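Missing here: one protein chain of the complex. Every other protein chain is in place.
Here is subunit A:
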Amino acid sequence: MTATLGSIGKTTSPGPVAPARESLGSRIAGRLSGGLVRVFLLVVGLFWLVPTIGLLISSLRAPGDMSASGWWTVFGKPSQLTFDSYQKLLENGDITGSLVNTVLITVPATVLVVVIGSLAGYAFAWMEFPGRDWWFLGVVSLLVVPVQVALIPIAELFGKIGLFGSILGVILFHVGFGLPFAVFLLRNFFAEIPRELLEAARLDGAGELRLFARVVMPLGGPAIASLGIFQFLWVWNDMLVALVFTKSGSQPITVALQTQVRQFGNNIDVLAPGAFISMVIPLAVFFAFQRQFVSGVMAGAVK
């Protein structure tokens, strides 16, 4: 959706639609339907919130209470709320270790995609070399390749070169599959930079690397932010890739929790707070950078 890149983030609604005709009957009808719309949206909004609230409250109840009654009973008996499960979870070395692994995987995988993607995006946007557009189309065509295609081949490859089970292996995999989108997004954004800016810097004798670091990267801020947030969330939330390529010492929080799901029902005091802790960072990022997130989603609509 390159066309929408210019209008990134402009998703604010234009406000309530003014009634067109002013007859009394249509005004009453308008009021009535307006009320219906409000009730409908309220119910839907509640519907969307309840599952998450259920998880949050479940994580704040003792396992004994959980097996005895539904989480909604806390509204009548708030004394059930306790941080015990969280406390126990944070004393659990497997869980805290896997949280550290999640950070160790996510941060490098995000930084590398941004750096490598920017370099390539700049080359595709502003450098002259034979077959440039074809190379770019080749990269973009990889946007829709499902990660599943690479699981078995890369597992064998990593096995041969000793990367299997290592954090580095997972990072590389995420970088590889993050790059098509990164190159696509950044090349399109960089291409909008006014030619005069670059020409002026070139006339001043700036080399390509200098140009890239001093002119292109600062101007590319918004797109880089979108990409970074998107990649960060994608890697942080991944379970499948880590499930295949990590082993017990290197697994991130998603995989650590996944192994607990098999005994679902007996360990809700681990699963509920664990799931919630794993959600906190993505939700914080989401609320802090909504606009960038939305524009990333829009730009990546074909991924």
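One rule holds in what follows: a contact is a pair of C-beta atoms (placed from the backbone, for glycine too) under 8 Å apart; a residue touches a chain by one contact, two chains touch by 3 or more; residues count from 1.
We adopt the following convention: contacts and distances are computed from a predicted model.
Q: Leaving aside the chains on screen, match the unshown one to its UniProt name from "Amino acid adenylation domain-containing protein", "Ion-translocating oxidoreductase complex subunit C", "Integral membrane protein" or "ABC transporter permease".
A: Result for the unshown chain: "ABC transporter permease".
Q: Consider the whole complex, including the chain that is not shown, and state which of A:Val74, A:Leu90, A:Leu143 or A:Ile193 touches that chain.
A: Only one listed residue reaches the unshown chain, and that is A:Leu143.
Q: Can you work out which residue in A:Leu60, A:Ile167 or A:Leu271 touches the chain that's missing from view?
A: Only one listed residue reaches the unshown chain, and that is A:Leu271.
Q: Taking the full complex into account, what residues of subunit A touch the chain not shown?
A: Given the touch definition above, subunit A has residues 1-2, 4, 7, 10-17, 20-21, 33-34, 37-38, 40-41, 44-45, 48-52, 54-55, 58, 66-72, 116-117, 119-120, 122-124, 127-130, 133, 135-137, 139-157, 172-173, 175-177, 179-180, 183, 191, 208, 212, 233, 236-240, 243-244, 254, 257-258, 261-262, 264, 268, 271-272, 275-276, 278-279, 282-283, 285-286, 290, 293-294, 297-298, 301-303 touching the missing chain.
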